[in-house]
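Only one protein chain is missing; all other protein chains are in place.
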Amino acid sequence: MKRFIGVILLLVCCLLSSVNGGLVPKDIVPQGGLSPQTEACIGCHHIYTPGIVYDWMTSRHSKTLPVEAMKKAPLEKRISVDSLPKSLQGYVVGCYECHSLNTDSHKDNFKHMGYSINVVVTPNDCKTCHPVEAQQFAGSKKSYAYKNLMGNPLYHSLVSTVTGMRRFEKNQILAEKPSDATLHETCLGCHGTKVEAQGLKTIPTKLGEVQVPDLTNWPNQGVGRVNPDGSAGACTACHPRHGFSIEVARKPYTCSQCHLEPDVPAWNVYSESKHGNIYSSKYQQWNFDSVPWVIGKDFSAPSCATCHNSLVVSPDNAVVAERTHDFGSRLWVRLFGLIYSHPQPKSGDTTIIRNRDGLPLPVTFAGEPASGFLIDRPEQDKRLQEMSGICRNCHSSHWTASHFAKLDSTINETNRMTAAATNLMAKAWGEKIEDNSNPFDESIEQMWSSQWLFYSNSIRYASAMTGAPDYASFKNGWWHLNTNLQHMKNWIEFKKELTEKD
Amino acid sequence: MKRFIGVILLLVCCLLSSVNGGLVPKDIVPQGGLSPQTEACIGCHHIYTPGIVYDWMTSRHSKTLPVEAMKKAPLEKRISVDSLPKSLQGYVVGCYECHSLNTDSHKDNFKHMGYSINVVVTPNDCKTCHPVEAQQFAGSKKSYAYKNLMGNPLYHSLVSTVTGMRRFEKNQILAEKPSDATLHETCLGCHGTKVEAQGLKTIPTKLGEVQVPDLTNWPNQGVGRVNPDGSAGACTACHPRHGFSIEVARKPYTCSQCHLEPDVPAWNVYSESKHGNIYSSKYQQWNFDSVPWVIGKDFSAPSCATCHNSLVVSPDNAVVAERTHDFGSRLWVRLFGLIYSHPQPKSGDTTIIRNRDGLPLPVTFAGEPASGFLIDRPEQDKRLQEMSGICRNCHSSHWTASHFAKLDSTINETNRMTAAATNLMAKAWGEKIEDNSNPFDESIEQMWSSQWLFYSNSIRYASAMTGAPDYASFKNGWWHLNTNLQHMKNWIEFKKELTEKD
Partner (left out) sequence: MKRFIGVILLLVCCLLSSVNGGLVPKDIVPQGGLSPQTEACIGCHHIYTPGIVYDWMTSRHSKTLPVEAMKKAPLEKRISVDSLPKSLQGYVVGCYECHSLNTDSHKDNFKHMGYSINVVVTPNDCKTCHPVEAQQFAGSKKSYAYKNLMGNPLYHSLVSTVTGMRRFEKNQILAEKPSDATLHETCLGCHGTKVEAQGLKTIPTKLGEVQVPDLTNWPNQGVGRVNPDGSAGACTACHPRHGFSIEVARKPYTCSQCHLEPDVPAWNVYSESKHGNIYSSKYQQWNFDSVPWVIGKDFSAPSCATCHNSLVVSPDNAVVAERTHDFGSRLWVRLFGLIYSHPQPKSGDTTIIRNRDGLPLPVTFAGEPASGFLIDRPEQDKRLQEMSGICRNCHSSHWTASHFAKLDSTINETNRMTAAATNLMAKAWGEKIEDNSNPFDESIEQMWSSQWLFYSNSIRYASAMTGAPDYASFKNGWWHLNTNLQHMKNWIEFKKELTEKD
């Protein structure tokens, strides 16, 4: 009976909404511009999920006709498509405009109140208006974040070793495979899960039971999420629903969801740096919403987006850097050591890499880069020049060059420190103190992993931003790099002692 | 002589103030509304402690007549009493209105410039205008924070072991009891100290010597502080003096004073989460002062208070959640493992709990909950539904249900990991490698404590907010949970080796 009343209510609500939008209070929707379908959505959802309706109302999408957006001057454009289907031209970008696209490829499509709705909006849908950004993103490592981690046997093994359960049985610690739930909220929280539709599911709502697609590993906004339409990525990783704000994406808190200590301490280093200090002290006086983004006028110190992504111009509107959604495209070196820091890979898909040892790693254990898969010197120089060009809007050429020369030295030193640790581990393997069947699961191996994954990485990030001297010294840097190396040596001696006794 | 002049000055100051308030500049106090007593307080204190006088001037208390506050519509009310003594009706809430209440029970009462003043204002005093909040708080675990820690022999033993001094004598490390000063600024900094009045004390001031109550373990604003009037709690833990602001309490920095890594990393996880990112990026555009607090209009992502405490309504003024000052009342599970995560206790007083082993722990060492003292399944479901109801203002039912199903899985996994560590420790005890007289003071025991108190807790907090994947992976989560378990096993082997040799 309860269920029956629910269904009736739903029908009435839906009917009223789609007929005349009468359920939508005038003060919560912009005058004109709403498609009838979106008006119907809001008719119910302003009551059932008001949070997202109101959030969308703060967005540019809720106030912008795509045809108007397309008329803007090139530097001011936020839309990159040249022509749009008629159905999207006359309305602001509402619920239905995004949730109804490319339904054929969407395994998460379902019938909802008479409409054909996708649960998940994907980069392939956003591409309708933002094809340049979708295209750039599709070629980036971020887009391959799931595949690069889970499709690489070596990294997959690290993932399983780190996040898998253990049980204690017969005097042994036995490893289990990690559960989907744990993968979901650890590694794949950032890298993205594989979301698949497995039929429909009946769920209770305020209005009675409804049927919705049953999605695996959902909800998730990891940047390399594999979507039910086969596409990869989640624009919402950086532009959270339903405001899709450029302001949020330009503020460093967005990047700080994932680029964090101990392995990728970009945020930690930034927040301790001079740039981070100026940002924190002054950002409320800056403009994070303007396109293009004007150095000196809109801001006086960079956030992450300034150097890595945004369309940045000088006050006289000269382009300093073009907008890019290929997040590595201004980078020549990959600080994140695997296991050594190395030139950026050519392809966003890093599973194709094979080093001289035949392993899917960009560098061999001995330190030799898999050069065929990495960008060459001219490309590295080109990118270094592009990044330096941003720096030079505030810093002299000498300053900028000296800064990056220091980074080069640090990359070299930390790579050598990794080599020392690798030699120690090889010695332990050679002496049968531990075995190399899984290079991540024993104590000496865990210490070795800390060397490159935590300490060397931290030092390099601190060097790259010339900030965080304390971080590079005591917090997660040289102090640990050196004491941990000593621990490795101690450990080998102890284990040898024990082994010999047996 | 110096003292004599001081006394004279005090008398003059006091006299002038109480006669006509002539010492209070017109521009620093609101026109009308001040009681003569409060006017006298301010007469001196705007000179001697201007910081708190001006802070109070920014408060609602300094501008509000309680009788007016009582007339507001139910959802807009910030005062919960139905009738007030006449003496409090006609004046704004000033110094004297709060510091002169219930003097009979206040052992910290003293004669000050002719008035009878309490040093400490307690929940029992605030109750005069806010009885509903005081009542809710009194039943909560927060109100028992001192007793639950110091009155539970097992936890008390943990406290003493962690914070007690050590000395090195005769080749032995000998433990001492922690000092009051150290307890005060460690555990009891959050849990609250026991503040007792032990007579009067003469102290020098700018105006000469004055006599004030000599209070032990003061100053302190711990949430479970035991007050000189016998009451428990400090409203100032979250509403700092003398602004008593709802804005401050709703911002997450307030909770972050105590709910911190490594044991209770609520703030750390929040700040790395999607909600935390949106908060940090947008909060300056939100309204933290409105009552009721309107989802979508006043804010677009939750802070701690949104989910745990505040009166939250939808834009059409439908109540989503009632205000509560019983901070666990919307929670079904207690993530904070003791030593396993378990259903919330029925009573805020957890010293009454006895598990099947007879220990004052909500779960046995083997993992069996003390069910009689914990809320039952229907109550758990009711609370889960209430919390989900808040989520569903922005997220679909499927989304919300999947989120909490994931949390269930994580609670189960981390509890099993704790069980593995407990088995290892039991083995060490069984083999006489260490002894269980104090389960916290030897190395294997410290590693075991880290497993549940730091790593399992961290993973559960990260899961509960689906944020901070990095935190749950490498920072304080699975990486440590697994490597530390390995360390426990290594440790047992080494100690055995040493023991056997002797």
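Residue numbering begins at 1 within each chain, and the chains themselves are lettered A and B in the order written.
Note that in this section a contact is a pair of C-beta atoms (placed from the backbone, for glycine too) under 8 Å apart; a residue touches a chain by one contact, two chains touch by 3 or more.
All of these numbers come straight from a predicted model, not from anything done at the bench.
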Contacts of the hidden chain among displayed chains: A, B
Full-complex contact with the absent chain, from A:K297, A:R356 or A:K432: A:K297
Candidates B:E196, B:D263 or B:E379 - the one touching the absent chain: B:D263
Hidden-chain contact residue, picked from the options B:A69, B:L215, B:V294 or B:V363: B:L215
Residue touching the undisplayed chain, where the options are A:K63, A:K206, A:K274 or A:K432: A:K274
Touch list for chain A against the chain that is not drawn: 271-274, 276-278, 280-282, 284, 295-297, 300, 314-316, 392-399, 401-403, 405-406, 409-410, 413, 416-417, 420, 423-424, 427, 462-463, 466-475, 477-479, 482-483, 485-487, 489-490, 493-494, 497
Missing-partner contacts on chain B, residue numbers: 28, 46-55, 58, 119, 161-168, 171, 173, 179, 181-182, 184-190, 201, 203-205, 212, 214-215, 218-219, 221-222, 240, 243, 245, 247-248, 251, 253-254, 256-258, 260-264, 284, 442-443, 446, 453-454, 494, 498, 501
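By our rule, only the chains that are shown with their structure count from here on.
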Inter-copy rotation, chain A to chain B, in degrees (Cα atoms; steps of 5): 120
Chain centre separation (chain A, chain B; CA means) in Å: 35
